[in-house]
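What follows is a single structure, and I will ask about it in a moment.
Every protein chain of the complex appears in place save one, which is left out.
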Amino acid sequence: MRALVYLGRGRIGVEERPQPTVQRATDAVVRIVRSTICGTDLHILKGDVATCSSGRILGHEGTGVVESVGAAVVGFAPGDRVLISCITACGLCPACRQGMPSHCATGGWILGNTIDGTQADFVRIPHATSSLHALPADVDDEAAVMLSDILPTGFECGVANGRIAPGGTVAIVGSGPIGLATLLTAQFYTPSRIIMIDLDDHRLEVARALGATDVVNSATGDAAAAVQLLTDGRGVDTAIEAVGVPDTFRLCERIVAAGGVIANIGVHGKPVELHLETLWSHNVTITTRLVDAVSTPMLLRTVRAHRLDPRRLVTHRFPMHDILAAYDTFGRAAATKALKVVLEA
Amino acid sequence: MRALVYLGRGRIGVEERPQPTVQRATDAVVRIVRSTICGTDLHILKGDVATCSSGRILGHEGTGVVESVGAAVVGFAPGDRVLISCITACGLCPACRQGMPSHCATGGWILGNTIDGTQADFVRIPHATSSLHALPADVDDEAAVMLSDILPTGFECGVANGRIAPGGTVAIVGSGPIGLATLLTAQFYTPSRIIMIDLDDHRLEVARALGATDVVNSATGDAAAAVQLLTDGRGVDTAIEAVGVPDTFRLCERIVAAGGVIANIGVHGKPVELHLETLWSHNVTITTRLVDAVSTPMLLRTVRAHRLDPRRLVTHRFPMHDILAAYDTFGRAAATKALKVVLEA
Amino acid sequence: MRALVYLGRGRIGVEERPQPTVQRATDAVVRIVRSTICGTDLHILKGDVATCSSGRILGHEGTGVVESVGAAVVGFAPGDRVLISCITACGLCPACRQGMPSHCATGGWILGNTIDGTQADFVRIPHATSSLHALPADVDDEAAVMLSDILPTGFECGVANGRIAPGGTVAIVGSGPIGLATLLTAQFYTPSRIIMIDLDDHRLEVARALGATDVVNSATGDAAAAVQLLTDGRGVDTAIEAVGVPDTFRLCERIVAAGGVIANIGVHGKPVELHLETLWSHNVTITTRLVDAVSTPMLLRTVRAHRLDPRRLVTHRFPMHDILAAYDTFGRAAATKALKVVLEA
Partner (left out) sequence: MRALVYLGRGRIGVEERPQPTVQRATDAVVRIVRSTICGTDLHILKGDVATCSSGRILGHEGTGVVESVGAAVVGFAPGDRVLISCITACGLCPACRQGMPSHCATGGWILGNTIDGTQADFVRIPHATSSLHALPADVDDEAAVMLSDILPTGFECGVANGRIAPGGTVAIVGSGPIGLATLLTAQFYTPSRIIMIDLDDHRLEVARALGATDVVNSATGDAAAAVQLLTDGRGVDTAIEAVGVPDTFRLCERIVAAGGVIANIGVHGKPVELHLETLWSHNVTITTRLVDAVSTPMLLRTVRAHRLDPRRLVTHRFPMHDILAAYDTFGRAAATKALKVVLEA
């Protein structure tokens, strides 16, 4: 089969690889129908993810059709349409039992990282019983592939951790794919105001079309002052960090109201300064989270009920054999205006 | 009356002052029976609290007897024994209604800070209806004065924010009065392990006597390694910062388990480094809080039910007229082994 | 002034009464601009509310303009536009402090019950500081008067107690004004399905227009079977009782899923059977609640943010001097298709 392979810092290529097979009784092999590229794949490409070695097939998002299953797999059979979760979960270890499969003893984020991933014709999925989701006939693959990672991430790390509530005020710092996925699911809770902050006017326009009540371009002024103005000087109940650099975290510190929450989603490469000399008395909560993908069944229900349309995040589509072009488009997002780029088998 | 007055950086003195009177219908005047000195009073003395001007009567903890009440005060009459909360709460503003009187629009921590405080023969208490608590006959003043500040602070900022739970593991960094108050109330939730960390062996001995299951002297080894050893390499579910300097916050970051909480109590004077480059994926929660003193009625019930003995925090007692000696003893705690120093009228 | 007065079982009349005045420092007097009639007023009329004596001015809903305030009232002045809460809250007693002003020691539901109410030209509001809400200029009186009682009741007793969540399934039994208010606010949480159940096809049509995903007429078939069919045999996560008779409660017991909630809103006149012989092992929660009106500030924010349009509940408008005609229209709702009937000063 063909696969997109990481070849060391800065290099990827399409290679011919043997089709994966069931190795353990709990494995399934899935023929990929749709995949997509994640910002994390670009991090790997930059050499920032030490756990991912050269030779690895990338990709942790996908939908497909079950090709074969091990003897211990429950609930899935060859021919079933499935959604692949970016988080592999045994379902049975202490972390899984406490609802935190991101820290599963034998799973977590391993696909396209420590084992081969979904940017290929086929993929082997360990712990298939609790790492796949059956796809109902009324959910198409393009919508579903947005539920592998980006929508559970926005929802769990941003919306749920951020305790967004009816009538509340929210600022989302970063209007890229993950910020926009957060924006879509933030609306589940009917906040009165969702302020989107970014440096790129196009992305802010998209944010407005997807439901932001206010947008602030932080390149052209004091974003913190703008947020204070929009909130009568109170600051926001929830500030969501969806970039991953010190400046955007600092902005969150400056705009969170007393009693509010800073929910971090961004993948950070270095420490940030936490201004406890003022925040110690501000009754704030700061959360971090690697997505657990425990909200996926709920998200599927909202898609089926037409309460969430994940396809609004998709800007580009490529055949799987053009995956290098897809990487190029996604990698130059400012120029191409790419959000999510879907790969079609 | 006599009062302990802040005279500018590094200076305090006992002065004669006029007895306070009711100024608004919601005020009460209380004759002090017991007061005490808080670490925050020492901060003021160092000139670290910009809101507190020279000439201010210090003190935000006390018990006493109601001397007079304004026309709008409900539930209190002259002669009633009362506990004075360190937090003045109108009970009616948005912050108070959302359970956060620390940020009351016309209250919060004002006693001994922006208005005259309790280290005097009498004190005026604004918003008396919701800032005083009736003292039942079976609660003595010395126990009660520990409920003005230190016990609600340890409980709310450390124990409640830290989500301490049965069977959980807790580390408290700092075995001073506030850390020990946290230790006492942490036991309300029956954690399986409470590890106390400090530089002072004497304070660690006290911690063990007050219920710590393990103690670690961070002066004589790698405290983080010691905690990992005690928790089978998992780290603790709850790490409580009860000092207020970067090193102790850093220690909390190193010992908190995935999915755990860092609950900050310490009053910080400068920023700390937050290591998001590792913590972003550790599913941790960090909380800050100025005490709201909303747990005081609950704490009073636990004292009455003999589930909490606040007097275990008291090491020294002074007549109010020896308050300068009391400050001296409290200020040299390492040498005097002082924890809480009670002032007796 | 003119007022609608309860004259004993089955009788009401419009009478001339002296204009109320401030009696305590915490009182305000409000000139009524809008009022409305509640199902509870009809209960009083039937003689079902023992606490309400003959001679009482009815009404616990209203908006208006402050006429005068007592010396201790904070935040309101003559001329201010205000919303009157159906719950009078001192804000300071133990019940109020624990967020349950429905059981306020000197308040609760007293307006138009144990003290004179809002169906008059003027009304005296005790504990005005925490029982009135300032009306922003962009909220009109007709929308606001729906926030006196019916919307907080639907939200607090039904939606919040019912733990409605994104993707969940909800059934609301009773499509009268309170059921419809619940329906409007249930959508704050984006459930995947809201099934409305009633005997009246017209009310079910209204429900569909207001957001119900499914409607079931329980007069023409087995409503429980219909709900099971709509939920793949699981039952609903949340069943809301919005009628107040044994049959509708029984229906809730039959349709709630394992792990689900029955949230009672209905005012019941007699006991119901609780089928613990099956429910004991079904992990269900049953809640009851007299509205606390603690959600009113949040509801005002959602109205201002155009997330909630309370006027959709209003079917009829009458000048205040035609209040007897308004009672007649509201009392014959099946024939008149009345939902909420607004009285205009």
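In this document, chain identifiers A, B and C correspond to the written order of the chains, with residue numbering beginning at 1 in each.
The rule is short, and it goes like this: a contact is a pair of C-beta atoms (placed from the backbone, for glycine too) under 8 Å apart; a residue touches a chain by one contact, two chains touch by 3 or more.
Everything numeric here is computed off the predicted structure, so don't read it as measured data.
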item	value
Which of C:Phe122, C:Phe155, C:Phe249 or C:Phe318 contacts the chain that the document leaves out	C:Phe249
Options C:Leu4, C:Val22 or C:Ala95, residue touching the unrepresented chain	C:Ala95
Selected residue (touches chain absent from view) among B:Ala50, B:Ala137, B:Ala305 or B:Ala335	B:Ala305
Sole residue of B:Arg2, B:Arg17, B:Arg193 or B:His275 that reaches the chain not shown, by the stated touch rule	B:Arg193
Touching residues (missing chain, whole complex) on chain A	25-26, 71-72, 74-75, 90-92, 94, 96-97, 99, 129-130, 294, 297
Contact footprint on chain C, counting only the chain that is left out	95, 98, 100, 102-103, 244, 249, 258-259, 264, 266-277, 279-290, 292
Sites on chain B contacted by the missing partner chain, in the whole complex	165-167, 185, 187-190, 192-193, 213, 297-299, 301-302, 304-305, 307
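The rule is simple: only the chains that are shown with their structure count from here on.
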item	value
Rounded Å distance between chain B and chain C, as computed from the means of their C-alpha atoms	42
Geometric centre distance via CA averages, chain C-chain A, whole Å	41
Sites on chain A at which at least two other chains make contact	none
